[in-house]
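Can you read through this structure? Questions will come right after.
One chain of protein is taken out of this complex; the other chains stay put.
So, chain A:
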Amino acid sequence: MDVDDEDLFETDGMNLTWPGKSLTSAQEYMRGHGTYVDNEEVIASVSGIVERVNKLITVRAVRTRYNPEVGDLVVGRITEVQPRRWKVDGNSRQDAVLMLSSVNLPGGVQRRKVESDELQMRSFFEEGDLLVAEVQAFFGDGTMSLHTRSLSYGKLRNGQLVTVPPILIRRLKSHFISLPCGVDLILGLNGYIWVSKHIKENEREGEEAFDAEAVYSNRNDVIDDSTRLAISRVTNLINVLASRSIPLTDTVLLDAYDWSLEQEGDVKDLLQEDAGDALVATILAKG
């Protein structure tokens, strides 16, 4: 074994690195995320891909917790109810914060916050509820501040949550995807994916009728068996793709769903090793 093998290992032009690898001289380059400076050398601290932009060297980790940016769409679960805010678990380094002033209150989108709202916070969101929100800002220590001030955000129901590594979710134009089988997907950038029964466009709440009963209700609609089967199928496909580290985009999921409809056997057979291999081979051939 060659003990002196210190060259950057290249894969298709990408430079891979590992913790402790010296990248370059600190005199010529500035260090970015994923690196540190020691003795006038820039050294990588995570394993991943080296990226260089002009004079800035960063290492993008190939596997890490979710790194939030302002404007990201995330799916989260309420962990705590505190005075005038909720704590939301968003698969990140710290729990995110959802302020009471950042949610839509029943009775109109522009309604001002009243004291009685502060006392009734659990009637909006309780511990364990799932919601979809957008990252509004950051606190000083990197904690995300979320908001649900749009009619497409808010509490989630009629579906199932799937967790995948966050790097597999790319930033898309729209994270709300409708599959042709009557299943809606919300791809949270933090790796939480919500698979649910399809809601027709005209059934969504309009501006005037912002009905608290409907929006913050905890009751699921009636879901028929074929929709349940479709939801399970999509969930299994997502789990299989995530275990093989295939990025999840709408085209990949559509292709995977079409492929799985052609297969014989139960929905649960998708989780077998050989089914997974065949699925991945099909997806890679198309991609």
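As a convention for this text, a residue touches a chain if its C-beta (ideal position, glycine included) is under 8 Å from a C-beta of that chain, and two chains touch if they have at least 3 such contacts; residues count from 1.
By definition in this document, contacts and distances are computed from a predicted model.
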Problem set entry | Undisplayed chain, where the name is taken from the UniProt record, one of "Ubiquitin C-terminal hydrolase 22", "LYR motif containing 5a", "Ribosomal RNA-processing protein 41" or "tRNA-intron lyase" | "Ribosomal RNA-processing protein 41"
For this session: Consider the whole complex, including the chain that is not shown, and state which of A:Ser25, A:Gln120, A:Ser245 or A:Gln272 touches that chain.
Result: A:Ser245
Seminar exercise, completed: Given A:Met30, A:Val46 or A:Cys181, the correct residue touching the omitted chain is A:Val46
Seminar exercise, completed: Touch rule applied to chain A and the missing chain gives residues 1, 3, 5, 9, 11-12, 14, 16, 18-22, 34, 36, 38, 43, 45-49, 61-65, 79, 89, 93-95, 141-142, 163, 167-168, 170-173, 243-247, 249-252, 283-284, 287
